[in-house]
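Right, one structure below, let's go through it.
Note that one protein chain of the assembly has been removed; the remaining protein chains are unaltered in position.
Order of writing sets the labels: A, B and C. Residues in every chain begin at 1.
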Amino acid sequence: MLDVTFGIPLVVLSDVGQAISLLLIGGGLLWIFIRSLKAKEVDRRVVFLFIFFAVAAPILFPITFQEKATPIVKKLFDKVESLPAGSKVLIAFDFDPAMAPEVQPMANAFTRHCLVKGYKVIFMSLWATGQALLTQTLERVVKGEFPEKQEGVDYINLGYKAGNEGVLNVIVTNFRMMFPTDVNGVPLDSTAVFDGIKSCGDLDLIISVGGGKPGIKEWVLFVGDRVNVPMGAGVAAVVAPQLYPYYPKQLLGLLGGVKGAAEYESELVKHYSRFEHTDTPGLRMMGPQTLAHVVIMAFIVIGNISYFIGRRRERRR
Amino acid sequence: MTDFDTTKIASDSGKVVVDPITSLIASDRKYDNGKSIDLSWVPSIDDRLVNGKVIGYKVYRIEDGGEPLMIAELAPGSNAYNDQSVERGKLYSYFVSALSSSAETPSTKTASIEPQREWLNFKLINVLVMALVLGGAIIYFIETARRGKKLFVRKIAGLEAVDDAIGRATEMGRPILFIPGILDMDDVQTLAALTILGRVARVIADYDTKIFMPVSRSLVMTAGREIIKASYQAAGRPDVYSDDMVTYITDEQFGYVAAVDGVMVREKPATCFLLGAFFAESLILAETGNSVGAIQIAGTARPAQLPFFIAACDFTLIGEELFAASAYLSGEPKQMGSLKGQDVGKAIAMIAILIGVLTVTISEAWNVGWIQSITTKLMEIFSTK
Amino acid sequence: MKRQIPLIITFLIGTILIFSFFIPPMEKLEQTSTLFFDVIAVFAFFLGGGNLLRVHFNKLRRRKRDWGFSTVTLIGFFVTLAAGLFKIANPGGIAASPTTEGALLQEIFTYVLIPLQSTMYALLAFFVASASYRAFRAKNREATILLVAAFVILLGRTPFGMMLTGWMPDSLSVLQVPNLAIWVMNSPNLAGQRAIMIGIGLGVISMSLRLILGIERTYLGEEGA
Partner (left out) sequence: MRRTTIIAMAVVLGLFILSWILRSASYVTVQEHYLIGGLKVTFSAFLTLAILSFLYKDNPFYKFAEHLFVGVSAAFWMSMGFWTTIVGNLVPRISQSLSEFFQVPYQPGSYNFVYFIPVILGIMLLMRLSRNRGWLARWPLAFIVGTTAGLNFVRYLRSDFMEQVSATFVPLFVDWKGVGYFISHFSLSASGQFVAIVANWVIFLGVICGIIYFFFSKEHKGVFGAASRVGIWVLMITFGASFGYTVMGRISLLVGRITFLFRDWLGWIS
């Protein structure tokens, strides 16, 4: 894609586009609000146009909102932030391509955070289809953004193992029995990452990213509850409510859906200037979501105003 | 057959030898079709979380005195296994060996056992009892009603509106659209919708209003045609009925919706019935129907779609009301009796919840033994896992 | 005879299946009957296809309104049917899945059905908005409760929820909108869902019983007895 359109730098064009679209949406809502004060209803097509615009504009000119992390996200972020350098963190990619748009941004954000803090990261997956997505993250995030990090020294990819919770049941006492080598066939004993790690109990933090079974619940039941290792998680929005009961005792924190990803990303950008220009898909997807939610809420309010004014007028008559 | 030579493995020096598992018991899985055997044992004393030497277990099976066959590898800490690959009429015995990093220690063999099948699943006896209680209550009240006892049934808002809605369509000279959900005859909601169709079609035939029923399953089409035809016959005007009143569109969810939306904006029905099993299309249909100014009576038992109907339709039958509707509309004593029977179920549920919550609360806060046993009993009655 | 036999069939099948649930040796019956249904459903597809053809050929012949579009339906139908039944351009031949990558049926699926399906589905975003504007009005107490609950959840899903209430200390954190949203989902929402489910369970039980006993027989085109 060109950096310049009609001689105008794209950054400027994007800012102008954002400004214009926000003005249009804001002005339009104001117009409808004034109409509603006169108890006039707007045509549903106008409503349609608004929602289309509220979704399309932030896709064309990415608008990001300042996300303030909710406690449930902030606690996990702070935990990752506060570990000493060289800590050992396991990140599990327990999801498939269908769930990936929602949860992979979280996995990437966790990965960035751990690598920038200089932790030793262990990647693995309980889902056969998760391994390909894990490879994507390794190529783009780990190798692409942190070329100085060495496989085996700073991070290791254990890949996928069949057996669902059975895998967890083994690694909770012994990693090497389930994973004699990493995904490339390198024995764990010869890697620096696994120096001093025998079982999950030797880790400093476990983060599971997923949304199905096996997933976070299995990690909590089979690992988190058995050995005393702090756990965090990122999950698809649909299953998030079922996992809230584990917070804050069994899960330090939880990222739910696109919004959770966006909150974590915004914390990351706030703390580390090096991520200012990295892609933040969570925040990016929150743009259309937030604008659309705002427009819908505005419509609820406006609809009620015109309803009440209309009713009062009728009463007067 | 050859036994595993335990002595040999054990005597090999330099190997880590662990203690065998003990108390291995093989027992037939109760209340099944004779297809599974349960094993349980006490893990090796070397199987510990800290400094444990056992790295896993292997389960071996001997079928009709033949060669041992390894059937499962288990993680350390395991103390049970369920073998589901057995057949009736054969004898099986088992042994389990504990694995160290370099050696394998087998246990003693179990006695031979043949999987048995049972004729009644006693684990589900509570479901059976509950089925008999509820079924009995329903049948009892149907019988009571049949003997002429008058039974009270409360108003159901959406159904009070049915006659008005049909009358309105007649006055306006516009058709009535009946959408029985998008699932097939194998869903009870579709059947409930069709029984309501039976009553609605009767009124429509009397009023001489046009009805159109696009469906997404051809079995539903077949049933819909039978029902409407019978209604017109009962109203004494079989000549007015035509098969075109009920049309199959397509099985594809959104293809069906696209076509029904088209029908709505082109035919501008005065009344839409949206009754049955609906998914994401609920709101698309309801909003389009609303935009052409139709009165809409909706009903579904799918909790996820109820909010959309409640928001966008004039009347909504919530959950159970959909099933009660046909009884209510018919006003027949037998049907009313079944509603009364349902209420017995609700009373049982409420009493059980009341007692359950009380005893759970008391035993959670103050730990009283006999109250705890009530909780356990109640859980046994209502829990089916 | 025409009316009795169907009722007997319903009664017999229904009772047998209820009992098979409790009797282990009958456990295969449930799977078998599901397979039976699947097979009948395929015949139903053919019945549906036959009816579809009849409707659209009728439209064409009688030059009814929009008859021209019926040709679109018919062409789409025959092309897809041929592509599917004869596995046209399927790289794997007769043994391969009908939707193997590269097969004509798969191409039709990707470039015709998917855009149609997902756009139809996406219309929901628009209708959610119009329903919010039109229908979420505080007309009475019930409607107001619905509206407030929806508003809290909506607000909790945007950054503004946290911006407005994030200042609250931990000792009041349940009042922070995102937490409140979670609480509403987990507590009153759960209670409502459960009450609906218990009701539905009983409704289905009694409906099934009426069908099996032949009290409810409208589906056969008869007034209830």
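The rule is simple: contacts are C-beta pairs under 8 Å (C-beta built on N, C-alpha and C of every residue); 3 or more make two chains touch, one makes a residue touch a chain.
Predicted model only: the values in this text are computed from it and were never measured.
> Among the options A:Gln18, A:Gln289 or A:Ser306, which residue touches the chain absent from this view?
Checking the options A:Gln18, A:Gln289 or A:Ser306, the one contacting the hidden chain is A:Gln289.
> Spell out the interface residues on chain A facing the chain that's missing from view.
Residues touching the hidden chain, for chain A, are 1, 45, 48, 51-52, 55-56, 59-60, 71, 237, 247-248, 257-259, 285, 288-289, 292-293, 296.
> Which positions on chain B touch the chain that was left off?
Per the touch rule, chain B residues meeting the hidden chain are 126-127, 130-131, 134, 151-154, 156, 184-188, 191, 219, 222-223, 226, 249-252, 254-255, 258-259, 261-262, 265-266, 303-304, 306-308, 310-311, 318-321, 324, 328, 339-340, 342-343, 345-346, 349-350, 352-354, 356-357, 359-361, 364-366, 375, 378-379, 382-385.
Note that only the chains that are shown with their structure count from here on.
> If you count the C-beta pairs in contact for each pair of chains, which pair comes out on top?
If you count contacting C-beta pairs, the leading pair is B-C.
> With centres defined as the mean C-alpha position, give me the chain B-chain C separation in Å.
One centre to the other, that is 15 Å.
> Indicate the whole-number Å distance between the mean C-alpha point of chain A and the mean C-alpha point of chain B.
Going by mean C-alpha positions, chain A sits 34 Å from chain B.
> Between chain A and chain C, what's the gap in Å when you average each chain's C-alpha atoms?
Roughly 30 Å, centre to centre.
> For chain C, jot down the residues that touch at least 2 other chains.
128, 130, 132, 134, 136
> At least two other chains touched by the same residue of chain B: list those residues.
none
> For chain A, which residues are in contact with chain B within the complex?
For chain A paired with chain B, touching residues are 44, 166, 169-170, 173-174, 177.
> In the complex of these two chains, what residues of chain B are touching chain C?
Residues 31-34, 117-121, 124-125, 127-128, 131, 134-135, 138-139, 142, 184-186, 188, 191-192, 194-195, 197-198, 217-219, 221-223, 225-227, 229-230, 234, 244, 247-255, 257-258, 266, 280, 283-284, 286-288, 290, 301, 303, 306-308, 310-312, 318-320, 322-324, 326, 330, 332, 334-335, 338-339, 341-342, 345-346, 349.
> Can you check the complex and tell me which residues of chain B touch chain A?
Residues in contact with chain A: 49, 52, 55-56, 75-77, 291.
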